[in-house]
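Here the complex is missing a single protein chain, while all its other protein chains stay put.
To keep things simple, chains are lettered A, B and C as they appear, and every chain counts its residues starting from 1.
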């Protein structure tokens, strides 16, 4: 359901939101293709399908706001403002990648942008976000901190403890459960006893569930939660129902779900399509603008891949650096 | 409030319940005294005040049922049928203590009695109890498994994860949150965001709150939860509101609460007094029987202390044994 | 007898023990896969397929998927082991130990001692370790020195398919808690493995090469590298013994010391980070107990004191390889 507030967004915000989503989609589709050719090393988890979630939240954030991401971090990184070319180089393991090639897809971070890192540990982020929120509160920066966590990660004790700590310390924090129906091959309808909203209530957090394919619904729920946190109203939880298009990681044969299920979401509930339909139907953006944004995103990603492929890897002199500030 | 079902208990059960409670009280009061003389080593956490909780649950259990306790384990041990003299010897660190003097107060266990151990780690027990419940379910023993956890321990991730695992695996398990208002010096009204019952709901567990000073109320809630688990109805949670009379551990100066608060509970809501009043008012037990049980408990504990004091400690030959079954 | 991969060898060990003993169960994230999902029934068999194919024979009651709640399910395996089952729990990557270590090192490892010898906790924790997959800092660690440090645990590190089957069957039958470390790079390695069940003993190292010049002490994936180096150096007249430890706890001190005394020259190859690791452990053992026989400094070849890096070029430098091992052996031989 379109929310009036969503469509009342200034044009430049609508353009910015669509650009974020297109950048993410183009990035992930292209990484998917490149991975298949064997040029990208390691474990890679793609965010395609979930773009409205990262975008709906990050539209409300600035550099003094922090987020902690998951293993499926590219979308959060891009939406939080990480440099796309430096990200691509990182995924390729290049020396001038965003993390010097030492982190890779699972550990992209940019603290200057308030991006505390993708995380290889499920449930790794929520405690860190309590800390970022504590910094904001103690140093009175006016910032908020957001932890993204998957449906699978919502069962990790570190996540659950963090709900309570944020409540007890009354932190400017938001927990976003991105429920894409699966944790690897395991369905969230099986793995999650109770429900995300009742869990929030269990720890005294206001909770809200949104259709994660609808950018405007996410945008509005995010606004409510972020404004509450920023205004001293304490932590809360948003349960985002979404879907990932690709496998758990690149290489997954996806035997645990049916292609029909995926096809249906792609055809009926794709967040980019829904956005496009909404804004063009309402006449606030026109098709040409939309097409241009899509084309720009693809071009940017093409360049990013070309540069990443051509970039130099780190070498022996880099192996032992960056372990300590001083040792 | 007295529950009719409680007072309809057979006489021998009433006697057994009161004996359990008296044994625990006499044991704890005496350990408190002895500790002050300096003869008992280590960290000792006493259960005095909370007797109705352990007793209300353990009345429904047999040896094939397992419990996991906390650092405050003496009451659970006694109620589960551990030998009182062997327990006292263990607390004194004697060679023929229940654990050969190697465990002490924080690690008393007797697996033959279904007692999986006091535990020095807050939140250590709930995962173990999922395992005992899994054994019962897989081996079809008809047994149930119960984890006792404090209000403080209810904030530990291991506890929260266990709620979910028990639900998802549909285990014959019960989680008992013994909320004695404090975790060390920290009040549960501060440390517990939300509420125990809403947390239970959050994970899909039926929950129930009871007055833990009222044996009959605990007995009935325990019966419901245990019968549900035994009958294949899955896990649940009971929130027991109770109170500890002594400090967090022996030696605690108890600066965080007022003596008046403790005096009031002792005077108005002592679980032994309430039981005694209830059964004598209803005429199901008479004062002489009650007195006799109390006297027997004290005598038993006197003997236990005398024997423990006289018993031999372990020696060099015991240091390296019992690490492995075979190495 | 037939050729089997490391993965198949472990799978077969599990299947055979589950057939033999109805109290053996296994559990872990996606260990069967597909719980609650609309797709195939035996959807994954674990993230690298090690338990694939077992569920159809043994059923969902003995082949358990879990939520992502390592404390709860590893603890459940420990609790189940203390109450009548013989669970094999999978900690997907050993790097995840940090969210569940308490149940391993304070509970499983200590029950027997704390309870005065009354508890028996026959749990096996299978876990994947090691670098080589470009999986970066949180999915490439070794960490077996940590388990080895803890009294009450047994620590097993099969170096090949044959070793993996025999050691896994022993692990399941063993009455103590066992950490069973599978190197992710070895899963597709293949060799002749007997079809029938067999056990390999804990605490008895395997002398894979015998030579009088230098003793190589090693474990896990590094055994292969050491054997290759030993083969190569034989041509140059340097004859090496290669000791595959098989288990770091218990440790076969006798084989190590005897061999070290014979050669007087020792190189220890350990894939883990260099501080307080197996290399230092063995080195100290020898320096204390075979000192008088030593003819050269004891050399250690290990990963550097850094987290595992992502970039392939860096990861290749990070892993102890044949060239580094060869250089160490030559240096010790020449001393």
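Throughout what follows, contacts are C-beta pairs under 8 Å (C-beta built on N, C-alpha and C of every residue); 3 or more make two chains touch, one makes a residue touch a chain.
Since the model is a prediction, treat every value here as computed from it, not as a measurement.
Q: Can you pull out the displayed chains that the omitted chain is in contact with?
A: Within the full complex, the chain left out of view touches A, B, C.
Q: Looking beyond the chains shown, say which of B:75, B:103 or B:131 touches the absent one.
A: From the options B:75, B:103 or B:131, the contact with the absent chain belongs to B:103.
Q: Just one of C:256, C:300 or C:333 touches the chain that is missing; which is it?
A: Hidden-chain contact among the options goes to C:300.
Q: Quick one: which of A:9, A:84 or A:98 touches the chain that's been left out?
A: Of all options in A:9, A:84 or A:98, contact with the hidden chain holds for A:98.
Q: Per the definition of touch given earlier, which of A:36, A:281, A:309 or A:323 contacts the omitted chain?
A: Considering the complete complex, A:323 is the one touching the chain left out.
Q: What residue numbers in subunit B mark contact with the hidden partner chain?
A: Against the left-out chain, subunit B lists 41-43, 93-95, 99, 101-104, 106-107, 119-123, 152-153, 155-158, 182-192, 254-258, 261, 313-316, 318-320, 323.
Q: Go through subunit A and note every residue touching the omitted chain.
A: Answer for subunit A: residues 66, 68, 97-103, 107, 109-112, 116-117, 119-121, 124, 126-132, 134-136, 138-139, 141, 145, 157-158, 161-162, 164-165, 168-169, 321-327 touch the chain left out.
Q: Tell me where the left-out chain touches subunit C, residue by residue.
A: Answer for subunit C: residues 71, 95-106, 109-110, 113-114, 136-138, 145-146, 148-152, 248-249, 251, 272-273, 275-281, 283-289, 291-292, 294, 296-300, 304-307, 309-310 touch the chain left out.
To be clear about the criterion, only the chains that are shown with their structure count from here on.
Q: Of the other chains, whose C-alpha centre is the longest way from the centre of subunit C?
A: B
Q: So, what's the distance in Å between the C-alpha centres of subunit C and subunit B?
A: 40
Q: Just give me the whole-number Å value for how far the CA centre of subunit A lies from that of subunit B.
A: 45
Q: Whole-Å distance, subunit A centre to subunit C centre, using C-alpha means?
A: Subunit A and subunit C have C-alpha centres separated by 36 Å.
Q: If I count partner chains per residue in subunit C, which residues reach a count of at least 2?
A: 67, 69, 71-72
Q: Touching two or more other chains, which residues of subunit B qualify?
A: 157-158, 161, 164, 168
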